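A short write-up of the structure that comes next.
With one protein chain removed, the remaining protein chains of the complex are shown where they sit.
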Amino acid sequence: MMSKLSALRGNIGWDKGVGILLLVTLIVGSLITPDFATTSNLGFVVQDIGEIMIIALPMAFLIIAGEIDLSVGSALSLVSSTIGYSFAHGISFGFAILIGICVGAATGALNGFLVNYLGLQSLAVTIGTMGLFRGLCFVLLGNTPVNQLPDFWTGLGVNNIPHTFLPWSFVLIAPLVFFAWILLHHTKIGRWTFVTGISAEAARFSGIPVKRFKFLMYVATGVMVSLAAIVYTLRFASASPDSAMGYELTTIAAVLFGGVSIAGGFGTMWGVIFSVIELGAIRSVLQLINFSSNALQMVSGALLLFSVAFPKVIELLKSRREARVKKPSPSLASMRSVE
Amino acid sequence: MQTILEIHGAAKRFGGVHALVDAHLSLNAGEIHALLGENGAGKSTLLKTLAGVHKLDAGTITLFGKDFISAGTRGSLEQGIAVIYQEPNLFPDLTLAENVFIGRQLVHGKTVDWKEMVARSSALFTRLGVPLNPLRLARGLSIADQQIVEIAKALSLDAKVIVMDEPTAALSANETERLFNVARSLRAEGAALVFVSHRLDEVMALCDRVTIMRDGSTVATAPISEVDTDKIVKWMVGRELSDLFPKAPAVIGETILKVENIGRTGQFADISFEVRAGEIVGIAGLVGSGRSEVIRAIFGVDNYETGSITFLGKKMQKNAPSKAMRDGIALVPEDRRQQGLFMPVSIARNSTITLLKSLSRFGLIRKAKENASAAEWAKKLQLKFNSLEDSVDRLSGGNQQKVVLAKWLSTNPKLLIIDEPTRGIDVGTKSEVHRFLSQEAAKGLGILMISSELPEVLGMSDRILVMREGRLVAHFDAKDANPENVIAAASGANA
Amino acid sequence: MKGSSRHMQKNKLKAVLATAAIAAVAFVGAPTQAHAAGLKIAIMPKAVNNGYFTAWNQGAQKACKEIKATCTYLGPTEATGPAQVQFINQVIQKKYDVLVISAADQNAIVPSLNKAKAAGIKIVTSDADVATSAASSRVVAVLPAASARIGTAEVDWIAAATGGKGKIAVLSAAATAANQNAWIAAMGPYLTQKYPNMSWVGGTVDKSVFYGNDDPTTSTAQFDAILSQYPDVAGIIAPTTVGVLAAAQEKKAKSATVHVTGLGLPSQMAPYIEDGTVEKVGLWNPIDLGYVAVYAGAAAKAGTFTGKVGSSFKAGAKSYSVVAGGIAYLGDPFTFDKSNIETFKTIY
Partner (left out) sequence: MKRLLSIREVPIFGVLVLFFGVAALGNHALFSASGLHDLLFTSSIICLLACAETLIIVMKHIDLSISSTIGFSSYIIGKNASNGHGLLYCLILGVIFGLAVGAVNGFLVAYLKLPSLVVTLGTLYLVRGLFNQVARGDFINSDKVPHLLTYMADHTFVKVPYLFLVALAMAIVVGFVMRHLRSGRDLYAIGSNLPAAHLAGIAVEKRTFWAFTAAGGIAGLGGAILLARFGQAQANSGLGIELSVVSACVVGGVAIAGGIGTIYGAMIGALLLQTIVMALGALGVSQFWQGVVNGALLIAAISLDKILSSRSQRTQIMRVSA
């Protein structure tokens, strides 16, 4: 209970903090290296963060509702492999995409069933489904990735929208981002997500069908993962069993850096959106000034630690200052409610 | 008799609620002392202070002549006081031996002395007449056996003061008898026991002296030989009933809820009753008599195996709270903090969580309408707050309960089920809540109310049902119910 | 630092090679300035922190010095297509003239290479090529030797070791590594025709391949899987530096009797050749691969080399011509055994 309260105080300002950090990065970036703020480079950045942004949206919902999903990377690869496998076996590419989306929804349904109806711990069980989905990719494609996808589709993956620097995938990503922001902050679904993360029991007593709601959230995650898989497959014009390696940890790091509390119940969509863009922008700047890619890995680790430690330190300092003002509150917070 | 424990002028305040005003209690060696009082009389707060969970704002506690320092259960244990809650808080994954010696495992040299711990704990268990296996895990232990482990923990530190909070609530007859024998043998060895219970028959059978608390203060202390149940009830209730509860007579409409012998193994069996529009039906009964379990089944939070429930003529679907809510049933749950509210969330959002569909247009929540609805109900319930955006955990207990009421009454239900409407609420807000409930009933709302506060049940209800050990044992109309026959029915004393 | 003495030795040898190269150039007479000075060349490995590619980069830097180009060694920390694409985008953004790249994924980087090509950057794949269907996305591929040649050579080495008899298995890298699969396909028929009393453990070659994913843990585990699944295996071919090293280490640790050969870096395999765990391994010189690829790129940028089949370009002393598939081969891989491991182990 205490950690949720501290997360509240710490996180209110956090998403604005990331927004400012993004602004600073953009400004400093364009100052120190002329290549950063060019339309083509920004286009590359948008393409780089495309899939991570799509997966980060449902991941934010899951973590705010108090759950997590480590299988999104392997699920993306499974959907991509399914599309490749179907296409290689004579199914039209458009239909293959539909099959892929169904497979994506199925991966979400499996996770949703295991977590909500079997009541298993989501962290542990999605480590299991991660291995399962990755294994299925190899069962499908073995050692032969699928290439030579139809030009119309791969064209979409590579070219930009005419007269702009934005890739075609932007047409899919922008509405998803806007829809996710509306859904979380302005609809019943979003309100349910927050309160379920704070206390699933109180949510159940408020007439919220918690089990079914979280199950559908996992299915929606599966569908979003399949959209990301389509963008991924078209961008790399191929489907291979070892794709999207490590995407799950990158996505979770981005969501947490966006100010979403791992304990559930707190976070903002803007924080997550800014965070995904910021991580893409900072990588681009650092690469353009020939910052070694090893250091890049260190930077993302440091940013992640900073995103959780900083609000906590602020909160501890504040409570210590408050403590000096009035009688120190009893150190052992009373467990039971007042009777 | 040598006095072990002396509590004088104990006072404690939580926000607006004065849990303890002027409580005092004295305990002699070799005595079983009953501590009685209605819910909210301050018993639990006093116990928690002895358990090291709270610190008093004022007053003194002297133990064996020295001042008592409240510092966690370990601190209390080491000073010789052991408090056993109704649901003991053991370590489910550790063995019983470890639970007894938690935090201070016996060692020889550096290593834990398992043989010694197992031997000592099984000796303690046999001494208490309950040969539990010290090597089994605490997970899955019955409540009665968990209590034995807690008592064994007390004995392992030869604590001289053992406080038991409603120990017999969840015990079977022979488990209760077993516990009493243990208590008597401890008394014989010179320990002082405090026995908190509502079961007057048990108190009369077991205890030597009795102390009665009301509204945070001690009102009477007497040897058991000089009192009888009626006198005790008078002390407990004290207040005249009528002036507190302005229950206006309401026009009783047609039946809205019909419960036909529903049952759930281990919790309640063939419960049947009806609630009509404009009527307040009160359910009295002791803690653990199954009342909360019945209403959780009606609202659909829990399942039930036998029987059926019809609401407004339609058969209700089992296990579907969201459906019940849509049909027009509202449930104000027993535990405000864990079940009723989302503590870190604002007043506005808490009170509109049940209205989101009606407040939205094309799926978007209209903020203005949301704030308007919250403000409207806050005014209706005379909620004391400074901004709708404040989180509810800053409010007093009474105002928190008003937010829960706002949350549910704003769905204008046909039936309001409310569990312990005014538990832990200051007296002022209490009467406001009562007046509000009777106004809503007068407008045709059917209310099914559970309360452990006798005056509240008697003062508010048109009809009173009494439950004991999972069964409906008595049924009174308001006019012919009185504290004596209700308590008699509830506690199974010579009915 | 103790390591420096080894370094000194290397410089001595390089000095020798360099003087030879200059002599050759002088001898032929100053060549027309085959490429404008001051080119910006990007050298991109599959992954940076890898011994093999450090040697590959040395060759490239040597060539850059000779043609007075500025070369930057950049690339991802893990060898995946998406990670490499980020760096290709950076090359496009920084408007390099030439990109010398070892493809981490034969398909995933093709769209980005096409973008780079459209931006006027001359692309040369080296060490690992893109998919044959995407050959147009690069000017030329500088590869060690024809897949068939590499495959058959490794079969000859294991045959020499096992005396031309017994069952053979293959410990490969990642399942999707295109060059590995090409070499293995070449090994299949060659073994059964050339060595009648040798055969594949799983009957056919593709049933006898175990994937080590180019990491020590999995490669070692798959070596054990081969031994436990086919206790009577006579020889194991590991056409990857990580695989052959893991196989040698595991053979020594378990004192197994199976013969091991494959493509291995002399510096890494030296201890196992010197103590007889492994009779012979082969590899081309990654330094040459880097060296030749830079020259190819520079020539393409200067317009003196088109990359069409039949066209050719000069790299240092030798000239290389392009055969079918737009590929320039360096020639047969060197082989290292007790006799020459001493000299090679300090070079790469």
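Order as written gives the chain letters A, B and C; numbering starts at 1 within each chain.
Following the convention adopted for this analysis, a contact is a pair of C-beta atoms (placed from the backbone, for glycine too) under 8 Å apart; a residue touches a chain by one contact, two chains touch by 3 or more.
Computed from a predicted structure; not experimentally measured.
Within the whole complex, touches from the chain that is not shown fall on A, B, C.
Listed residues A:Ile83, A:Leu136, A:Ala180 or A:Met217: the one in touch with the omitted chain is A:Leu136. Considering the whole complex, the residue from B:Ala170, B:Met204 or B:Ala222 that touches the absent chain is B:Ala170. Interface note for the absent chain: among B:Asn28, B:Thr62, B:Thr229 or B:Gln267, the touching residue is B:Gln267. Considering the full assembly, B:Val53 is the residue among B:Ile32, B:Val53, B:Ala330 or B:Ala474 that touches the omitted chain. Even with one chain removed from view, subunit C keeps its contact list with that chain: residues 1-3, 48-51, 53-54, 77-78, 175, 210-211, 215-217, 220-222, 224-225, 227-229, 231, 245-246, 249, 252-255, 267-268, 270-272.
The omitted chain makes contact with subunit A at the following residues, 3, 6, 114, 118-121, 123-125, 127-136, 138-139, 142, 249, 252-253, 256, 262-263, 292-302, 304-305, 308-309, 312-313, 316, 332, 335.
Contacts to the hidden chain, counted on subunit B, fall at residues 52-53, 72-75, 89-94, 98, 102-105, 107, 110-112, 114, 135, 137, 139-143, 169-172, 265-269, 288, 290, 468-471.
Assume only the chains that are shown with their structure count from here on.
Taken as a contact graph, the chains are arranged in an open line, each linked only to its neighbours along the path. With centres taken as mean CA coordinates, the chain nearest to the overall protein centre is A. With each centre defined as the average position of its C-alpha atoms, the distance from subunit A to subunit B rounds to 43 Å. Subunit C has its Cα centroid 38 Å from the Cα centroid of subunit A. Subunit C meets subunit A in the complex at residues 48-49, 72, 74-78, 80-82, 85-87, 89-90, 92-94, 105-111, 114-115, 131, 133-134, 174-176, 181, 209, 211. Put simply, subunit A touches subunit B in their complex at residues 1, 4-5, 8, 182, 186-188, 191-192, 194-195, 198-199, 201-202, 204-209, 265, 330, 332, 334-339. Those residues of subunit B that touch subunit A in the complex are listed here as 14, 17, 19, 39-40, 44-45, 48, 52-55, 72, 89, 301, 320-322, 324-326, 331, 333, 335-345, 349, 353-354, 356-357, 360, 363-365, 391, 393, 397, 407, 423-424.
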